[in-house]
Structure formats: structure tokens, C-alpha cells
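Only one structure is covered here, and it is reproduced in the block below.
Apart from one protein chain that is not included, each protein chain of the complex appears where it belongs.
Going by the order they are written in, the chains are A and B; count residues from 1 in each one.
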Amino acid sequence: MGEVVLRDVRKRYGDFEAVRGVGFNVGEGECVVILGPSGAGKTSILKMVAGLEEVTAGEIYIDGRLVNNLEPHERDVAMTFETYALYPQFSVYDNLAFPLRAPRHKVPEVEIAERVARVSGMLGIGGLLDRLPAQLSQGQKQRVGLGRTLVREPSVFLFDEPLAHVDAKIRNRMRMEIKGIQQQLGCTSVFVTHDYVEALALGSRIAVLNKGELQQIGTPRDVFESPANEFVARIVGDPPFNFMLCTLVSDGGARTFVTEDGLCKIPVPMEVERKIGDRTGQHLKLGIRPMYVTPTFSAQEGPLVRGSVYVFERRETRGILTVRVGETRLTAMTDPDLKVQIDQAICLRLDPDRIRVFDPESTQVIAP
Amino acid sequence: MSTIALRSLWKKYGKVEAVKGINLQIQDGEFFCILGPSGCGKTSTMRMIAGIESITAGEIWFDNQLVNDLAPVKRDVAMAFETYALYPPLTVKENLAFPLEARGEPKARINERVEEVAKILDLVDVLDQKPAQISGGHQQRVSLGRCIIRKPRVFLFDEPLSHVDSEARRKMRGEVKRLQQMFKTTSVYVTHDQSEAMALADRISVMNLGEVQQTGTPNEIYHHPHNLFVADFIGEPPFNFFDCSVVSDGGQLAFRTQVGNHRILVPNTIKERMGDSLDRVLRVGVRPMYITPSLVEQEDSQIHGTVYVFEGLGEEGVLTVDVDGSLIRILTEPDFEGKPGDRVWLNVDSSRIQVFDPKTTNNVLSC
Partner (left out) sequence: MHFKRPGWGKTLGAIGMSLGLILVLAFIVLPLLWMLLMSFKSRTDVMAIPPKIVFTPTLVNYQRLFFGTQKAGYDAVPSDFPRAMVNTIIIAGGATLLSVITGTLAAYALARLHFKGRDFMAFSVLSFRFSPALSIILPVYAIYRRLGLYNTHIGLILIYQTISLPLIIWVVRSYIESIPVDLEQAALVDGYSWWGAFTRILLPLIAPGLAATSVLAFVFCWNNFTFGLLLGAAETHTLTVATSAFVSYEQVLWGVMAAASIVTILPAMVFIFLVQRWLIRGLTFGAVKA
């Protein structure tokens, strides 16, 4: 098992800078998930670690060795591809055996048979060994692709959106199995995805990437509860983070946030008050996760926001209530059996301990 | 506005029976979903309702009118296709007006309706732009707008969100639901995504292999599935199943698992039915949200196993437990202290279990 270190890595395609000075470490046995929308540069980073793309600037170390100029086959990494990249002319057995038959590995056929049997057993594809990739379902192809990385015992595992093209049910199951395998084998992994659920589930740390720049790197808890900026706040969570533009108003002693239409006044919570400093009169963005917003019909303690019901959708274990507040819409997670009518007047209570304040221009978090 | 009735509706493509004599009654103003995996016959059914697919046998009624031989244009239905099907050289305004112009409506009426719809769908700012110049979200709303501008009898949606990225899909779901509630137009929505159907529908019809498995409200289907197919298809993570036999445990009836000898108490409500099922092998299902895990041995806990994996997903957590080789999934709070390999005791909410006959696949409790 190896360590991976990226230092100020940049990638340019012609005039376009896809990766801009990204640096992070992956400790031994750690799984770091690179999370970002398509075009963020995450696959470029993965391919640079694999050696399939050249590094424009910066350094990449695997196991302490500088690998910038090493060919992929000299780096001892294994990779799963978004498209699975199964060799169409080989059976599943030969696909799994292919890496072991490479001239530089020279594994004897007997051992190959053993390893293939073990890996196919682990992934439940033992019965498919004679089939060709064209005869497999998406889920099965995904497993074979995964199996091909497991037959070797490389220093680092690289995953390029392995669950992107699989149905929801199979995806959830496979994600759980991948986590199980990772925990069993303790392999150093770099996992790329655009799906925040995968990131939260699989990553010991998550590196959030946007337009080639690292936004935040931290544990799933950090990224979920304490996003460093608007982008990170939005990308993790469904329904996504709520944002409201407010003005900070000083009313004698206590300060309040007043919404744009002047209708709602939210007292500044204690934790926020400490960090926010002297910004009276400024426009600020308030943010809070839907799970910390509760609908209420009666006057209650705590920051309240008034609005009208836009729509209510039920999910399995909860309901999603969208409320129109002035020009914006806020979502709240509720009881799945909530009974509301569209356009009904309603109040939302915001958990004061969970309110975060962002600077509207820099989009960075100010408090808490 | 219209009710829709399908009576013994059949569709055959050569020898292949895509739809096998189904019966459905869709109420006026209802948001009705036809849900099922690919190949179940849902799209064929919808296309027959629209009139773009011929009917092999059976009848389709709109209110009191038999529409089997009516051309699609005469049925007064509006279809929202997967692709937005917006006309690129026309502005948003012209796109919206198009269906009305095609019907020869007077200019004044058209302008009025376009303004109305634009206001409802938040498109007032982009009326003079062309589809290529507006965002994906706007484009979807224009597509919806074209659907509703005609005030048709019926809306038909054929998997409109399946190729849309997740953020846009989430937004659109809300828009579709809100629109339907505002206009109360009878809507038939075809999808393979069970969470979508559960979120949007007033009633759902689950289909498999050309046949209707169950029709009911989301609640009914979720809590009282009629057979194993529906039970497994609806809900994610899906039902956890245990093959059990019914045993009498010192006066108490219990389900004893075939593997591992765990016990799930038979709740009072179904005691009588189970009484004469002693020694029968039954499949007992429990949803992930009705199992509570504990790392400390509980006296009344019914099943035990070891932690396989815990996934903390922000708003909730999914705990996978290895119970004698089978993996059971449980929904929990987002934090869980257990590590892989730890022993864990599970408490099942017996009032929420469903019991199936493994041979007939039917729900023993519904019959």
C-alpha cells in the first residue's frame, strides 16, 4: 500500500487550464474522494496520477517516488474506468487475467487461476467467467472492471466514476460492497465522482473541486456541516443548502438579519455574532441545511421566516417542503405525512446553531 | 379534464405480448404514475393512450367516449417528450404560442395564454430569447409550458426526466408536481424510477412483464405491497427478507429464520392468520427504516449479526449488517459508532412486517 502526494499540480490543454494548482495527500490505506461537477478537472487529476496524461506543472509522488515521468505500467497503480473499458475480445476470465499476464508481472498461470477465482468469488461473478463483455449487464460489467483492479495488488487504486452509469438500486448496493472491500483490504484509493452520496459514504476525506481548483478538503463531517464556501455547501446534500440574501441591521443592542423584502427578521445567533465582526449594513448570505429547517404553523421560539407553500413532495422516510419566501425558495425536511395545500401561508423555523453566513461576493464562509 | 379507463387492453408486437389485458381506472384530475422496469409494457400502454400506437385488443375510454380509433390529434392530449423538442429558430414566446397557432386560435387569445403560462412558469424574462440562449432549467419549463398552454384533457409524460442531470431533475419534479396541483389536469406519468413515482403520484400502477402488479396510493403500495415484486421494487434500500417458519414459543407465535435461528415476534394483528401456518415456510419482509440497531445486547432484540459497513450520508446513515451471510440494510441516524466486525443486535418493529408466500410470491396478509 502506498501514499500519494500531489503538489501544486497543473494541467493545461492548449489554452485551457483544466487543473489549477491542486495539492493534497492520500495517506496509506486512506480513501480520498475527489468530488466535483463534470468539467471540474477531477478525471484529469486521476489520469495524471495514473500516468495517462502528462503533468503540465507540479509534482506527483507515489510511495515517496516522483512519478511525473514514469509510464503508467511503471507506477504500480490500478484503475477502473467510467466506461469499464473491458476488452471486448476477451472472456471475463481473460479480462481478469490480462493484467497478470503483462510481461512485467510474469505471474504463472496457476497463480493467475487462483487469484481470478478469489476475486470473482468476492464480487459474485464466478459464474460469468466464460462470457464475453457484450453478454453482461451494466452491473456485471462494473464488477468485472472492479475485479480487474483487484487481481493485482497495486500500491494505489484509482476509481473513475465507477458507478456513474448504473441504476439507482444497483448503484447503492455496489457502493456498499465497494466500501466493504475497501475496509477489508485497506487499500490506498483515490475515488472520483460527481455524486455527493458516494463521496460521503466512501471517503475518509473528501476533496471538493470546482473548475480545476480545490475548494475544500476535509472529512465527510467537515464538508457536510462546515462547508468553506457556497460551492461546497451546494454540492453536498439533497435537497441542497438553502441560501437567503439578507442585510445585517443593528437594532439598539441586538443585531438581526433582515430579508430583502424586509418581512423577516432573524436574530443573529450567538456563535455567528462572535465571528461576524463589524459588518452592519452589509449584504450577507444566510445559509442553512434543509434538515435544520422545520415548518410550523404557530409562533415559536427561534428564527422564523414567513412564506407560502410552493410544493410538497414525499420521499420514503421524510417529506420535502418547498416554501416561497419573497423572491427565493427555501426547502425544509419534514414528516412524510405532512398535510399542506399549495400557496398556503406557513412559517419556517431555522435552527440557530446551524445557520452559516457567507460573503455574497467572495462566496466564502464568514461565520461561525 | 377527463377520466381514463383501460379495459382488457392488449398489445402484441408479432408474437411478443407487451401488454396483457390490463384494466386501469384513472380519476379526473389525478396524477397517475405507471411504474415498472424497462420492458414491462408501460411505454406501450401510454402510447396507446396517446394514440400513437395501435391497440391489439381492448378498449380505451376518455370519460364516456371510446377513443380506440381516434387519431392522436383528436384525443386532445399533450405529450412531454424526453427531449425538450423546442423549435430552435423560434423565440420562447413563439415556441409557447405554437400549439395554439397550429389550432387556429385567435391572436389575442394566444397572447393572453402565453402571458399567463409565462408568469406561472417564471419565463417572463426570457420570452424574447431563443432556446439556445437560455439555461437547461428554462428550456424544461418552456417544454412544460408548451404542454399546458393548450389546456388539454390529459397530460402524458413519457419518462421526461430520465436523461436529465440530478440537480435539474430535482427541480423539475417539484415544478411538475406543482403544475399538476394547480391545474388539476388528469396526468399519466410513465417512469422506471420508483422514488419519482412515489414523490409525485396520487396513485401508482406497478407493472411487470405486461401485467399490472398492484394499483394504489404511494402509501398503500409502500406499506402493503401485494407481492414480492412490488415489495422489492418500491423503496430504497429495499425490503430485507428472511425465510422463516412459524413456531410456537411457549405460547407466543414467532417467525423463526431458517438460517441462524433468529426470532421475529408475530404481532397480535396477524396472529390468527399465522395460527394455521405452522411449519409453513414464509418470507418475512422488513423495511430498513423499521429496524433499530444496538451495539449493546438487548433483551428483546430478535436478530443479531455483525457490522459489515456503515455509510454516513449526511442526513441519514445506512448500516449494513451481516446476519449469517446475508446482508441486511438498515436506515439510521447519520452517526453510528460501530466498526466493521462489531456485534450488533437488531430490533424489528413487528407491526411493520409483511409476510409473503415464497411460492406464489403473494402477500399472505393482503388476501
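One rule holds for everything that comes next: a residue touches a chain if its C-beta (ideal position, glycine included) is under 8 Å from a C-beta of that chain, and two chains touch if they have at least 3 such contacts.
Being a predicted model, the structure only gives us computed values, none of them experimental.
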item: Hidden partner chain, touching residue among A:Val19, A:Ile34 or A:Val77; value: A:Val77
item: Touching the absent chain when the full complex is considered, from A:Ala102, A:Ala168, A:Leu263 or A:Ala345; value: A:Ala102
item: Residue of B:Asn23, B:Ser54 or B:Ser248 in touch with the missing chain, whole complex considered; value: B:Ser54
item: Absent chain, residues of subunit A that touch it; value: 47, 50-52, 71-73, 77-79, 81, 83, 85, 87-89, 98-99, 102-105, 148, 152, 158
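Just so we're on the same page, only the chains that are shown with their structure count from here on.
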item: Chain centre separation (subunit A, subunit B; CA means) in Å; value: 27
item: Residues of subunit B touching subunit A in the complex; value: 166-167, 170, 173-175, 177-178, 181-182, 193, 195, 198-200, 218, 222, 235-238, 289, 308-309, 311-316, 318, 320, 327, 329, 331, 340
item: Parts of subunit A lying in touch with subunit B, wherever the complex brings them together; value: 168-169, 172, 175-176, 179-180, 183, 195-197, 200-202, 220-221, 224, 236-240, 289, 291, 310-311, 313-317, 320, 322, 333, 342
